[in-house]
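A single protein chain has been removed from this complex, and every other one stays in its place.
Letters A and B name the chains as they come in the text, with residue numbers starting at 1 for each one.
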Amino acid sequence: MSAVIEKESELTINTGAKRFGNTTSQVITYALVCAAIFLVPSIIDDAYLLNKFSTYLIMGMLAIALSLSWGYAGILNLGQALSFGLGSYCMAMTLKLRTVPVHTGSEGLPDFMVWNNVETLPLIWQPFHSFTFAVLAGIFIPVLFSMLLGWFMFKGRVTGVYVAIITLAVLVVVNLLIIDQQRITGGFNGITDLATLEVFGFEFDAYGSSAYYLIAIFLTICLFLALAITKSKTGKIFQAIRDHEDRVRYFGYDVANYQVFAIGASAAIAGLAGMLYTIVMEFASPTFLGVKISLSIVIWCAVGGRHSLLGSMLGAIIIVGMQGSLSESETFLETWTLVMGFVFVIVVLFMPKGLAGAVESLILKIKSRNQE
Amino acid sequence: MTSNTEQLELKDVVVSFNGFHALNGLDFSVNEGELRCLIGPNGAGKTTALDIICGKTKATSGVVKFETTDLTNLQEHQIAREGIGRKFQIPSVFQDMTVKENLEVAYCKNNKVLSNLFKFKLGKEEEGLEKLAELVNLQDHLDVIAGHLSHGQTQWLEIALLVAQNPKLILMDEPTAGMTRQETHKTAELFLRLKEKHTLVVVEHDMGFVKEIGDVISVMHQGKMLAEGTASEIEQNKEVQEAYLGSAGITNA
Partner (left out) sequence: MDPTAIMSQLITGLSIASILLLVALGLAIIYGSTGVINLAHGEFVMLGAYSAWALQTFFSLNLFQSLFFIFVLTALLGWIIERVVIRHLYARPLDTILATWGIGVISIQAIRLSAGGELRYVEMPSQLASSVSFLGVDVSAFRIFILIFSAALFILTWYLMFKTSFGVKLRAITQNPEVASSFGINSDRIFGLTFAYGAGLAGLAGALISPLKSVYPEMGTPYVIDAFFVVVLGGVESLMGTVFSAIILGELTSFISFQSNDTIAKALVLLAIVILIRFRPQGLFSSKVRG
């Protein structure tokens, strides 16, 4: 098969062998997709549907985050949901403390603590009275945690399969601990009955267009920031590390530092996505940092095309969107997951570049035909 | 510009893997500006010797010194920053990136994550990288994805990556493997040009190529240095002939 590819490349060396699209056309495409996302509320006026769309966008952010670390830097982080969950808990904690009627006791205690016979607000909850602190924590706790884990792995030259296993194991550990520490975390039920987010007197209702726009704005920012990272020299070094980790060392780069940064940047996006998810779901739950979500993110990126930020994001939005429209029926949803399993295996086997890769080669083919 | 200052020195280096001695008390030194060829029968430990210098393998005992620095306990990237570049036997260019991007990554003047994060344009480097591409005849392929290059071009790109890194000492492991005669000849010319600015240590099987480029040839056998000298001296050396006996013979080795 490789012989065929080589032959083809000789013939088309001036078209097929070049990189697909230049930066300008890429930026325009990305901007067009974002513009389309902003137009959605003017078409849809069903609050329930808009809320659903908001969650799809958040899943898109998660896919961007994994595309950055896995697609670009080669770090298959099976614990991506960890950052997502930590972010969502930070937001839930501060919103819980703002919930008015649930407070009891002298300082005001969240309801589940009262049920668990907790008498004073645990120390770890105290700073979450401040909304600013919570927002910072929702980004920096996942970032620091991931960077620490990355430092622990990458300074020890842990690679490939073992990175996947360690990140998965750590995710499971944190998940177990959160369920176990019911008095602080709400255990299985998570943190529910939250106040609506209000910033500068402006309310972000989970079912209103304001929350949708908030998410769309952050999605756009994250998408373009991630794009900027991949276009910088650091981004190119990421890709070099992905292809030949050892070779990069012999140029004089401390590879571990780059990997730690990649996993940290990816955690920042995932943490932010987690906070937004709490706002639209109006609760936080241990399932947010479950193995299932982590697997789903990997599937979205693989199917959408992990080497493309936009492809991964659209992969997530389309898959979750289709799933959402089927979710009316339990059997449909089960069948859907079955079908997704098959699609995933087929993509892994035959389409390592995902849908984005397929679209790219299709466009290139059309272009070269037009030139003839 | 060969000077008599010793740049690289390996002293009594031993490397053992589970009791097998890949290097068995190797002594090896190279002067600044030299182009040294390293030959020896299969399993003599040539590649291991390069691995020791660039930090891929750690010595069980012995000293590896580069200029005034002791390399024994440094990591690969630290050794690279001291000014040592390495080309591996199997070409390892970045297949999914363009030739230009490959060169850009290899140009490692600034290795910090954060400052590279804000670096989008090549600026002054651009000219240098283009010159480099010219050196290896890839100036018309700057935007080609490296995976699409021919075998010989890939080897040259790899050499260009080394030069982009601008090391004082370049280690090459079988740079002409798989090249046509014409390509090999071109590579020899390239090496003679590189010699003007860099010290080179080349592991090579092709004696024709070795004779074309090497001033001094070092012969390794069973993890030790067996002989050193000019091509004719080596070919007449009894010990060397014996060492190659049983393998295909020195000229075809």
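In this text, a residue touches a chain if its C-beta (ideal position, glycine included) is under 8 Å from a C-beta of that chain, and two chains touch if they have at least 3 such contacts.
This is a predicted model, so every value here is computed, not measured.
Shown chains touched by the hidden one, complex as a whole: A.
Only one residue in the set A:V158, A:A195, A:I221 or A:A358 touches the chain that does not appear here, and it is A:V158.
Screening A:V114, A:V291 or A:M322 for touch with the missing chain picks out A:V291.
Considering the complete assembly, chain A touches the hidden chain via residues 76, 152-153, 156, 158, 160-162, 164-166, 169-170, 172-173, 176-177, 179-180, 291, 295, 298-299, 302, 331, 334-335, 337-338, 340-342, 344-345, 348-349, 352.
The criterion applied here is as follows: only the chains that are shown with their structure count from here on.
One simple way to say how far apart two chains are is to compare their mean CA positions; for chain A and chain B this gives 42 Å. Interface of chain B with chain A (complex): residues 54, 56, 75-77, 80-81, 85-86, 88, 92, 94-98, 101-102, 104-106, 108, 111-114, 116-120, 143-145, 148, 161, 165.
Residues 9, 13, 16-19, 228-229, 231-234, 236-237, 239-240, 243-244, 246-255, 257-258, 261, 307 of chain A are the ones touching chain B in the complex.
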